[in-house]
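Notes follow once the structure below has been shown.
Of the protein chains in this complex, one is absent; all others appear in place.
Showing chain A:
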Amino acid sequence: MSLQKFISEAISPWMKKDGADSDIVLSSRIRLARNLKEYKFPLLATMEESSAVVKQVKESLLTDDNQETGPLELVLMEDLKANEKRVLVEKHLISPNLAEQSKHGAVILSEDESVSIMINEEDHLRIQCLFPGFQLTKGLEAASRLDDWIEERVTYAFDEKRGYLTSCPTNVGTGLRASVMMHLPALAMTRQLNKILPAINQLGLVVRGIYGEGSEALGNLFQVSNQLTLGKSEQDIVEDLRDVVMQLIQQERAAREVLMQSSKLQLEDRVYRSYGILSYSRVIESKEATQRLSDVRLGIDVGLLENVSANILNELMILTQPGFLQQYAGEVLSPDLRDERRATLIRERLKLENDTNE
């Protein structure tokens, strides 16, 4: 398969659209945990019960033409090969837990993959809506409409006092997890993150690094999300998160400006070294690749590097993960081979970009 075709098939269509503040916020996600009233939660459900949940959800949601999401498709985990599941995980469409441990796990996907509904993960339903850039409020509205549409068709477990009943007490109430993926290289470089992140934790929000093959935060990518789901309205939860993200955006922009004023040459050198390594290396580990990609992306955002579209770096962050590398290679690869293929894929991708810009 040609690289161009592979990429167009590998990247979810929703990712290709532009969103607000996309120089810093890569994506916004709204997740709603829901359960069906009459079934045991997946933890205790028997194989028969889990299979009945899939059947009921399928019959309820796949028959109608849904205005909100367009046509939906259901994929059973048991029908997928290990690497196909891995690719869905790397695209953030399913969780590792659904891929590996669920009984009769399944996922319902919209055509542009902006909607994914996991079935029989920790809860019967995990409704997820993904948006490019910073679009939390719009995201909540869309997810809520989809939730209403689903509720017309299946009976949710709901309690006046506790709200939407979930398997884990950490999700009960709204069942809402709102999160944004942020690229914060300047705050990291200027060592301000260490001061900011603990303060954010105190506001009832969680910040996590994005973890790759090892356990290290990669590529200056951070996911900020709400922790509390009970006692506050969905709107308040999202607004609190939005306010904090807005502050982080401002601070990141300010830090980028300071870097450009105080050490433009050093920054330019760093950006171009990383670009050089990505363009010419023959072997590259995922940790180095994501760090270099982060540098190049920063270079594009502050105007030091032209003729490279910001999108290809979002793409490469995903494409250079093990599942995709193996999908592209069409075979299972050892870690050493992956490092080689990763370097090749990045080189080819950057060359493709140069060719189209000439």
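Throughout what follows, a contact is a pair of C-beta atoms (placed from the backbone, for glycine too) under 8 Å apart; a residue touches a chain by one contact, two chains touch by 3 or more; residues count from 1.
Basically, contacts and distances are computed from a predicted model.
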UniProt protein name of the chain not shown, from "UVR domain-containing protein", "FeMo cofactor biosynthesis protein NifB", "Ferredoxin-like protein in nif region FdxN" or "Cytochrome c oxidase subunit 3": "UVR domain-containing protein"
Options A:E151, A:D243, A:E257 or A:E331, residue touching the unrepresented chain: A:E151
Residue among A:T174, A:Q251 or A:T344 touching the omitted chain: A:T174
Residue among A:K58, A:K138, A:K232 or A:R253 that touches the chain left out of view: A:K232
Residues of chain A (touch criterion as defined above) contacting the omitted chain: 35, 37, 39-41, 43-44, 122, 144, 147-148, 151-152, 155-170, 172-174, 176, 188, 191, 193-194, 197-198, 201-202, 204, 206, 208-209, 211, 214-217, 220, 227-234, 237, 291
